[in-house]
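Written out below as structure tokens is the structure these notes cover.
As you look at this complex, bear in mind that one protein chain is not there, while each of the others sits in place.
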Amino acid sequence: MPVEIDIAHVAKLARLDLTPDEMEGYRSQLGVILEHAAKVQSLEGDPEAHPEGDVTHPLGLVNAFRDDEVRPSLDRAEVLASAPESRDGYYVVPPALEI
Amino acid sequence: MSIAHAGRALRDGTLTATDLLGSVLRKASETEAQIHAYLNIDRTGAEEAAARADADFGDGIDRGPLQGIPIALKDNMVTRGLETTAASQILAGYVPPYDATVVTKLRNTGAVIVGKTNLDEFAMGSSTENSAYGTSYNPWDITRVPGGSSGGSAAAVAVGSALAGLGSDTGGSIRQPASLCGVVGMKPTYGTVSRYGLIAFASSLDQIGPLTKTVEDSALTLSALWGHDPLDATSYRGDYPNPTRELGHGVEGLRIGVVSELRGDGYEPDVESAVSDMVDRLSGAGAEIVELSLPTFDIALSSYYLIAPAEASANLARFDGIRYGHRADGDTTEEMMSRSRAEGFGPEVTRRILLGTYALSAGYYDAFYGQAQRVRSAIRADFARAYANVEVLVSPTSPTAAFKAGERTQDPLAMYLSDICTIPCNLSGDPAISVPLGLDRDGLPIGFQVMAPALGETMLYRVASAVEELAGFDASPELAMVAT
Partner (left out) sequence: MNFEPVIGIEVHVELATDSKMFCGCAVSFGEEPNTNVCPTCLGLPGALPVPNSAALDAIIGIGLALNCDVAPNSVFHRKNYFYADLPKNYQISQFDVPVCVDGHLDISVNGTIHRVGIERAHMEEDTGKSTHLGGGGRIDSAEATLLDFNRSGVPLVEVVSRPEIYSAAQARAYAQGLREVVAELGVSDARLEEGSIRFDANISIRPVGDENLGTKVEIKNMNSFRSLELAVAYEIDRQTQLVDSGGTVVQETRHWDEEAGITQSMRTKEGSSDYRYFAEPDLTPMAMDEEWVDRIRASLPELPDARRARYQASGVDPALSAVLSSADAPIRRLFDATVAAGGPARPAASWLTGEVTAWIRKTGTDPANLELTGESLAELLGLIETNTVSASAAKEVLDGVLLGEGSPTEVAEARDLLQISDTDEINSAVDQILSENPDALESLRSGEQKVLGYLVGQVMRATNGKADPGLVNQLIRSRAGI
């Protein structure tokens, strides 16, 4: 079953600026992989027996919370040292166009 | 040298941590040019840690079996003040401001962190060929890959440039390279080793575990690594099994299941015969062998290649050129982000991000991601049925021994098939281990996988130690010495 892929749309959703050639390459590779992956649709038996949301923690953990306690934050200078651009304690990016 | 052996020597005063580190660093300098296991050796940090361990030994302070032991860390675990790249260009030069919980634990237990080992970029791959900083090579044949994604840690342990390595296993990334490099690789029960500070690939599948020379070393290392961590919400809070308690207890009276789906087409004859030979020996040692079919294993790989990329597509969204890592030029935030990501990620990572984005996108979610989760649930049910009848399941770890570098890089699907035996335990969350059996006709190691139900580590290690003893494998790779 060939799979339809709007690769430009997917690349845009994933914020990947790819060339047309790159996109075409990925589109055909994804087609092959997805054709194989589509085998998940062959799962036999009652689909209700294995609801999607059934896959919770393998040890059945629930309610893993923390108490409302303040812990020390990181040193700003150390954090901003990794930033490609910063100014006056802020991270700086080119202007955002979309909201 | 094993951890257990070194530990005795360190405690009876015949060895110092500093000398042990010295021999490990010498080994690294002899072998790195050929196998490139490390991305970064932290000689200064390691020497300091070794000196501290020696001082502690001198003061009679014993922090446990890893004190003074040189350990290699896969470079997807963050280390404060020490560059951590996950083998990606997008994190070139990144120095984290915090330590992963496993790193904190290693430091607190007196272990000596030798450095950061190579991997497939963001742990996506089965050969280390997807590293942005060059491939690692298999110590048994340097024209071949060490497996992956924890190939660097596996190769380092195999040549002795570390006594243990930490890896992460999302679809077999500890066990498969262990198998290809002839060492022991273990993936613990999901939730038992903290993921805090492990750069996430697929959060519901990732698990940190040890690569070691011996099964006992594996159990000792795991004992030091695992335990509840309040910084990881998926961390198990109950009682933990004792990994070492039943080492050497044999397999007499145990029921061992052989998975019929994990053989046949695509499995090398030497792998199949080595595995069935081991099954015979286990039977000879008193185990009851049960042939079992787990039909969902046939679609496990398909399920995995939807779930893992889907989670990865979100986990890797944070690499956007704003707070750390590579930034490209751009007139707008959007342009800068899209270019930074396209430039910073390698092809396999890009492929998986696209795949995962697609599998989650409107109109395709149900047929792909949602259905993959249903398969995952069915796989768990299959495992549960099997474990009603047997204590452990066994199979090859990898359908083939180490393959040639470059052989599968142009065929993603062929590469993905490397993990066909290991993936089911990631989907179920159960523990599994790879133990070396011996060498194939080309002199390449073959691994044997033992799987156990969740929190069944005591039994897992019992059977693994029996396999190790029955295999009697103690060869080491012989590399042509290259002075550097």
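By letter and in written order, the chains are A and B; residue numbering begins at 1 in each of them.
One rule holds for everything that comes next: contacts are C-beta pairs under 8 Å (C-beta built on N, C-alpha and C of every residue); 3 or more make two chains touch, one makes a residue touch a chain.
The structure presented is a predicted model; accordingly, all values stated were derived computationally and were not measured.
Across the complete structure, the visible chains that the omitted chain touches are A, B.
Listed residues B:40, B:333 or B:409: the one in touch with the omitted chain is B:333. Checked against the full complex, the candidates B:10, B:77, B:211 or B:299 give a single residue touching the omitted chain, namely B:77. Note that of B:28, B:66, B:82 or B:100, the residue touching the chain absent from this view is B:100.
Although one chain is hidden here, its contacts on chain B can still be listed: residues 76-78, 84, 86, 91, 94, 96-98, 100, 195-200, 202-204, 230-234, 310-311, 313-314, 317-320, 322-324, 333-334, 337, 357, 360-362, 365, 369. Interface with the hidden chain, as seen from chain A, comprises residues 9, 12-13, 15, 53, 56-57, 61-74, 76, 79-80, 87-99.
Keep this in mind: only the chains that are shown with their structure count from here on.
Each chain gets a centre from the mean of its Cα atoms; for chain A and chain B, those two points are 23 Å apart. Against chain A, in their complex, chain B makes its touches with residues 94-95, 97-98, 189-191, 204, 230, 233-238, 295-296, 298-299, 301-303, 305-306, 313, 317, 320-327, 330-339, 341-342, 345, 350-351, 353-355, 357-359, 361, 367-368, 370-378, 380-381, 412-413, 416, 428-430, 454-455. Contact residues on chain A toward chain B in their complex (touch as defined above): 5, 7, 9-11, 13-18, 26, 29-30, 32-34, 36-45, 47, 49-55, 57-59, 61, 64-66, 74-75, 78-79, 81-85, 91, 93-98.
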